[in-house]
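Take a look at the structure below.
One protein chain omitted, others in place.
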Amino acid sequence: MNTIHDMGGMHGFGPVEREANEPVFHADWERRVFALTTAVSFAVPFTDDNLRSAIESIPPARYLASTYYELWLEALTKILIGRRVVSERELASGRAEPLSKDIEVLGPVTPADALAALDAGFPARRASGKPARFRLGDAVRARNLNPATHTRLPRYARGRLGHIVADHGVMSFNDANGRGDGEQPQHVYAVRFTMRELWGPEASARDHLTLDLWDDHLDPA
Amino acid sequence: MNTIHDMGGMHGFGPVEREANEPVFHADWERRVFALTTAVSFAVPFTDDNLRSAIESIPPARYLASTYYELWLEALTKILIGRRVVSERELASGRAEPLSKDIEVLGPVTPADALAALDAGFPARRASGKPARFRLGDAVRARNLNPATHTRLPRYARGRLGHIVADHGVMSFNDANGRGDGEQPQHVYAVRFTMRELWGPEASARDHLTLDLWDDHLDPA
Amino acid sequence: MSGDDHDHHHRAGWSDVELRVRALESILVEKGLVDPAALDAIVETYETKIGPRNGARVIARAWVDPAYKARLLSDATAAIREQGYGGSQGEQMIVLENTGAVHNVVVCTLCSCYPWPVLGLPPVWYKSAPYRSRVVMDPRGVLRELGLELAESTEVRVWDSNAELRYLVLPRRPTGTEGLSEDRLAALVTRDGMIGVAAV
Partner (left out) sequence: MSGDDHDHHHRAGWSDVELRVRALESILVEKGLVDPAALDAIVETYETKIGPRNGARVIARAWVDPAYKARLLSDATAAIREQGYGGSQGEQMIVLENTGAVHNVVVCTLCSCYPWPVLGLPPVWYKSAPYRSRVVMDPRGVLRELGLELAESTEVRVWDSNAELRYLVLPRRPTGTEGLSEDRLAALVTRDGMIGVAAV
């Protein structure tokens, strides 16, 4: 999805502003949004890619006008409404209505199980998948893909020439997963680009940028 | 300037909505903004590129939240403040203060002169300039330029291969003019790209897109 | 500035933008940089004299006069000036002929470039993010949404008006219009047809 979240290489957003002694959360509702998103994903399973995809679907003007946890809240709400576990009417009234019998959900995660799961993590690595098409040192060109669905290939790299500097092994493919096409496990490579390849002759000749790209993002070059 | 005005190829803005029997202006203040911008450019000379550059400098969130003539008003105000012919204080009070003696302005354009100038137009064509580097049929690649200043080379075409289908002759170079580097007159070519070159294998194999690119936007391919 | 003028900046019901425009205009007038009569003349010109009826007359003439059509396609600026139209935002015109094989559609992704002398000022949708963002990547989808379904065999040509050339689409003359006068033909031509988002 070529929308405003894919902002690498844009001008015009102004200086980076750091807050001294920044708290983890800036308001109690931010705490609750973070925790709700994490906890409810056990009972109504969704992945980071579902959440990212829902955030990316927020129209650009609202995306830019929203704070980070406002984006999470909107995306989480959209996911839960899409799964029919919450309705706009309930959110407006604040009153829960009975859950339809045909909706599959799990029970609430307990505090201990939640913390154990977070400590274990949710590895993207898979035991097997599509054979690797590339090897260390190979020259590759990022494909010029412009799907209307979720993708982890940023626009600024499309069509650009890089080199494989690491093979991270086989992982679930976020692009496929985000559009509901299953995990399609495949190799993920660290692909190094010169800054001049990405940004033209005005860029530093010395500097590089590395992206982690899936096998399906790449063509031999 | 890679900012939100350069939106060709983005998703997420929703459907195109046409208004039936749309009026030329939607409010009286829109009429005045259009006319003021046109008229004051005779007394305080600025070009379309200055206006475009000022519009592009509006931060993305505000750009997207503004209507078209709100963008014009903000850009015009910025230009006039930059030329010191108007101040924020005057705009807040609504009261004009004396113009500083060192500011060069011309008198107000008369109705007849304004209409005659609009009817004559402001041609970008120039009698001479840099010799043409390309000819009809030549394969060219749009340069990967990412200036922080005004440019008329859209991001979606950068690095892409096309063919010269017309030579429009020598014209003033908006990119140079917009950054205050003079007119640098040079040939402008119609460059045709296949949709697949621009957008990848999912695009129609039959369709094309044409951009008018200046000689300095192109490399031989 | 008089007390009346000051009060009028606070007249109830005026929005911030209205107040700001009023302030800007009165400051520029007071400084002798604009003449209110010139503002009125400019507005009147673009509200009443310059608009898509101009382009429609050009198109109708091209439909009935093969020699004119040939001139229009080879030197659009001069041929349009023959009809009395030209000037700002139409200094270098190009006319794009739709045929059974090729459909042309015009956009300005970077701002709002548009052939004022023949079409007037652009409509809001033409300047909007949905049109500018999408028509260059998915022209068939956008045209379909706008009610124009193109045959798969038709080549779509998108023209992004990023420089100082301005584009006018010459739609195909509708069948069954052989007997119509030039004026009647002009009445069939729409603004959207001359942008390329409608058939005629």
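Couple of notes before you dig in:
To keep things simple, chains are lettered A, B and C as they appear, and every chain counts its residues starting from 1.
Here is the rule we use: a residue touches a chain if its C-beta (ideal position, glycine included) is under 8 Å from a C-beta of that chain, and two chains touch if they have at least 3 such contacts.
These figures come from a predicted structure and were not determined experimentally.
Only one residue from A:Leu99, A:Leu136 or A:Ala221 touches the chain missing from this view: A:Leu99. Checked against the full complex, the candidates A:Met10, A:Ala61 or A:Leu145 give a single residue touching the omitted chain, namely A:Met10. Against the chain not shown here, chain A presents residues 5-19, 22, 24-29, 31-36, 38-40, 43-44, 52, 55, 64, 68, 70, 73, 76-77, 80, 85-86, 90-96, 99, 105, 107-115, 117-125, 152-154, 156, 168, 171-172, 174, 188, 190, 195, 198-199, 203-204, 206-214.
Following the convention adopted for this analysis, only the chains that are shown with their structure count from here on.
In terms of their C-alpha centroids, the spacing between chain A and chain B amounts to 35 Å.
The geometric centre of chain A is 41 Å away from that of chain C, both derived from CA atoms. Rounded to whole angstrom units, the spacing between the C-alpha centres of chain B and chain C is 16.
Counting partners per residue, chain A has 60, 146 as the residues that reach two or more other chains.
Chain contacts: chain C has residues 129, 137 touching two or more partner chains.
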